[in-house]
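All protein chains but one are shown at their positions in the complex.
Up next, subunit A:
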Amino acid sequence: MLRRFLFLLSTLIVAIQSAEENDGGARLLVSKQILNRYIVEDMDVIVKYTLYNIGSSPAVNVVLKDNSFSEEVFKVVGGFLNIKIPRIPPATNVTHITVLKPIVDGFYNFTAAEVSYQNSDESAKVQVAISSEPGEGYIVAFRDYDKKFSPHLLDWCAFAIMTFPSLAIPFFLWWSSKSKYDSFSKPKKSTKDN
């Protein structure tokens, strides 16, 4: 029932560049990863955006917008989904983390985030890029997850209580008869000793 979803191996998608792009200017590679083993309803989902500038000049006014998380399925618990990075120098990584919690279960298609930036300080042209897509994932219902992975302490306690009478009643019977015979034998012993 529970399927494994490893999203760590998400591929980098090269920022969309126009064909006649010259060598100068910033070029951003944007990856979007989900750092989870399982995606479970009402538990943290970590989304990591990595922006890397492979160009020769800094990317300016980088705006990252992620509208792929619908409000009916996810609520944001930490971080922002729409951000701006004033400047990414060449050969520099910038990471951004957002933590979400799914509120419903079922399949969900994790699509790309959008990035727009100016490819140098002088350039007024806005470059648009999209990130990699983590792909489709399954949000496991919390009940199913709990059934499989919780320590089941309550269940074991119930089991212990249920098995207790079958162990305790024979023991109690034996104990009462033993103490009865002990009380018979003790006076004898005491008379013998005397």
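FYI, a residue touches a chain if its C-beta (ideal position, glycine included) is under 8 Å from a C-beta of that chain, and two chains touch if they have at least 3 such contacts; residues count from 1.
What we mean here is this: contacts and distances are computed from a predicted model.
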Listed names "Phosphatidylinositol glycan anchor biosynthesis class C", "Transmembrane emp24 domain-containing 4-like", "Ribosomal protein S5 domain 2-type protein" or "Translocon-associated protein subunit delta", matching UniProt entry of the absent chain: "Translocon-associated protein subunit delta"
Which of A:I54, A:I97, A:V128 or A:I169 contacts the chain that the document leaves out: A:I97
Hidden partner chain, touching residue among A:N67, A:N82, A:N109 or A:S185: A:N82
For subunit A, residues in touch with the removed chain: 8, 35-40, 43-44, 46, 48, 64, 77-80, 82-88, 94-99, 145, 149, 151-153, 156, 159-160, 167, 171
